[in-house]
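Removed from the display is one protein chain of the complex; every other protein chain stays in position.
For subunit A:
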Amino acid sequence: MIKKLSLDVCQKYFPSQIIGRKDIKILAATRFFSSTSVDFKPSPTNINNATVNTTPTAPDGSPISLKNAERDDNLYGTRPIYLDMQATTPVDPRVLDKMLQFYTGLYGNPHSSTHAYGWETEKEVEKARENIAKVIGADPKEIIFTSGATETNNMCIKGVPRFYKKTKKHIITAQTEHKCVLDSARHLQDEGFDVTYLPVNSNGLIELDQLEKAIRKDTCLVSIMAVNNEIGVIQPLEEIGKICRKHKVFFHTDGAQAYGKIPLDVNKYNIDLMSISSHKIYGPKGVGACFVRRRPRVRLEPIINGGGQERGLRSGTLAPAAVCGFGEAARLTMAESERDKKHIEKLSNKLINGLLSIEHTQLNGSPIHRYPGCVNISFAYIEGESLLMALKDIALSSGSACTSASLEPSYVLHALGADDALAHSSIRFGIGRFTTEEEIDYVISAINHRVTFLRELSPLWEMVKEGIDLNSIEWSGH
């Protein structure tokens, strides 16, 4: 059942040099040398007459700039729409404005307590700490700066059990956690700790009675993420916190995707440790924070030892520019929270409605307990990677950025009980503060086109349309 492609249909979507090329691997390789060209024009004369003077050339190294059948692409730009806000977000110009002070004048070491250069930087760092703490209702003294959420997750998941290792030997986490949590837990297993990986239900949420049953006498830490990075579901933090407090177990939550996006209160939710990342909230990359509760005190063994900065939990000179950029980003999430929330919800609903109106699509993860800025949708009978390849003009991902180089289906979707085909055909859309309605309209129409096109290529789709149940077919092996 080989489907014949009419060449002109093909050329509508792929430029001529691709058609007929047998080695598809080249296609795959070009994905990584994608489409951005950057010109630096630092001369001041350009500042005033910077009305754009680009010629509409295709970007270098990208032979596959896909053409939209319905409009003249020569009239439009070439840079893809950015819809991968779970991987990272652009730095807000107001954050950059804050950071530039530290690269131009405020260069003192915040730990230098003998002179004014140190004092002025320290003052700014403390202001940032306060802003960051305020978002989650914490005390500024409970915020420890780190290099990012991965370091924080390592610090918490290895640090707490190591400190209490004489009496406690068990930690609990979930199957859908981020790779850095799972990998840290695996390291602990090598050190002789027991780890329970809680399963999740088909909505992506953990079952509270399973959590309670899993807690043992020697359990010292429960680590459950707040918002999942692939499917955007929000775990019942308040209930988990209650259970942990009742059994006197420390509760760590990976809040990288949740901080500044959903309401969080460490005291209300009984959270003892929280990982926070700056570059998910329009701050700079390379900085994050750890919330470590002081009352009741949480003790952990530091990974990095040295000068005793940050309460001795994370030694090393702070990067004031990054830290204060992070602080400003945190302040902005509070100042802009209502506007952002309204905007993201509106665009998210539009996107979900637009995409689910395509037949044989489904939203992954709980439809209710979710952060609207993360939308994960499966397109049946299509390979997710081939859809991504066909969507050069939209920057998307089929899952976490850490695993986007491999073609393995997502372990998160597997944990939800999705089969291989479904896990392979899912795509994650990330909407943020700077996404526009125009972009969402473009995305909906582009995906509609490409999904139809790719399905037309698929023999499976033909069978589905003929009403053949695919599960009833006995595929012959080679």
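The criterion applied here is as follows: a residue touches a chain if its C-beta (ideal position, glycine included) is under 8 Å from a C-beta of that chain, and two chains touch if they have at least 3 such contacts; residues count from 1.
We take it that contacts and distances are computed from a predicted model.
Hey, which one's the missing chain according to UniProt: "DNA repair protein RAD51 homolog 3", "Complex 1 LYR protein domain-containing protein", "Exosome complex exonuclease RRP4" or "Beta-adaptin-like protein"?
From the listed options "DNA repair protein RAD51 homolog 3", "Complex 1 LYR protein domain-containing protein", "Exosome complex exonuclease RRP4" or "Beta-adaptin-like protein", the omitted chain resolves to "Complex 1 LYR protein domain-containing protein".
Going by the contact rule already stated, which one of A:Pro80, A:Gly241 or A:Gly325 would touch the omitted chain in the full complex?
A:Pro80
Using the touch definition up top, pick the residue from A:Trp119, A:Phe163, A:Tyr197 or A:Tyr442 that touches the left-out chain.
The missing chain is touched by A:Tyr442.
Pick out the residues on subunit A that sit against the missing chain.
35-42, 46-47, 50, 52, 54, 56, 59, 73-82, 90, 93-94, 96-97, 336, 339, 343, 393, 433-436, 438-439, 442
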